[in-house]
Each structure stands twice: as structure tokens, then as C-alpha cells.
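Only one protein chain is missing; all other protein chains are in place.
What follows is chain A.
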């Protein structure tokens, strides 16, 4: 599903722009997912040094998706992008089992951020196509997602390179966009 199709599925027109924030460790597949959503080529994606942003406009409002580089060195800058976030999308490389603890730690910190308080979170268990990938329920268990009580959350298995599962995740986003007056 491209971004425009996603916009068209919104039941009512929000009165301001929607802001989605894509975070996760380096190599998780964030930029690949963003480019796939924008129906761009994903065979040559370079590691992100800063951030990427894609915007689509339809029916008088804009959807902005921010994809921030996940390298350890630049994670301290994530907080500069928190403000006014409507949905947090957290991407995990399901096949990099040695970094589950690291990604769990980063996610834990995000959940404590005031500026992201109550913001719904979609966790993508990405790279499900890979040989050594852990299934989503195993990742949910390891991240202790069931202990999240202050917001709506969901974990969605997917493959960013083919796009499979991404749409199901976005369908959840649609249902959980915060309502504004």
C-alpha cells in the first residue's frame, strides 16, 4: 500500500498534519520501509547519517513520516524529533538476536519520554523473511510489550523489502490515530 492509498483510507480528515516517527536501531530497515511506502526502489539504500522525511498530501492535509538514523552515535538526537508525534513506529531487525537487548533498552527509554507520553506505538518485527528471524510473539515477549499500559500498542511481523505485513501494520495505525477536535 502506498502512502496515498493510506491517506485515502482515513475516515475523517484530521484538522492538522499527521506526524509519524520511525525509530529503531541502525540496520533495522527503517529507510527501506519508508522508501517502500513511497514506492521507491529499495535495492540501494544507504545507511542514514541524519534523517529522511517523506510527505504526502491529500484532501487538504499532510502526512509526514520522519525516518531518523539509528546508529548508536546519533541516537541522542532522536529526542529532537519527538514533538507532536501522532504515532511512533519502532522497527526491529528480527534476525539480529544479539541486539534484542539493545533494542529493548532503547524502546524502554522511548516509552519513558514525556513528549511521547500516550503516543500509540506500532512495533514492526521486520526481516521476517530472513533465515534466522525470531517470530513476532517471541520478540513481544522479550521486549515485555505486555507491560505497556499507558498507550495502545501492537507488534506486527513484516518484510520491508517486499512490503508484506507493512499494510497490516498501517491498518492498525489508522484505527489508532489519536482523535483531535
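The rule we apply is simple: a contact is a pair of C-beta atoms (placed from the backbone, for glycine too) under 8 Å apart; a residue touches a chain by one contact, two chains touch by 3 or more; residues count from 1.
Definition applied: contacts and distances are computed from a predicted model.
Look at the chain that isn't drawn here: its UniProt entry, checked against "Protein XRP2", "Geranylgeranyl transferase type-2 subunit beta", "Related to tRNA-specific adenosine deaminase subunit TAD3" or "4-hydroxy-3-methoxy-5-polyprenylbenzoate decarboxylase", names it "Protein XRP2". Residue A:74 is the one among A:4, A:74 or A:177 that touches the chain not shown. Touch with the chain that is not drawn comes from one residue among A:7, A:22, A:45 or A:87, which is A:45. One chain of the complex is left out; on chain A, the residues touching it are 26-27, 31, 40-41, 43-49, 52, 71-74, 95-98, 100-101, 104, 127-134, 136-142, 144-148, 151-157, 159, 161-162, 164-165, 168, 172.
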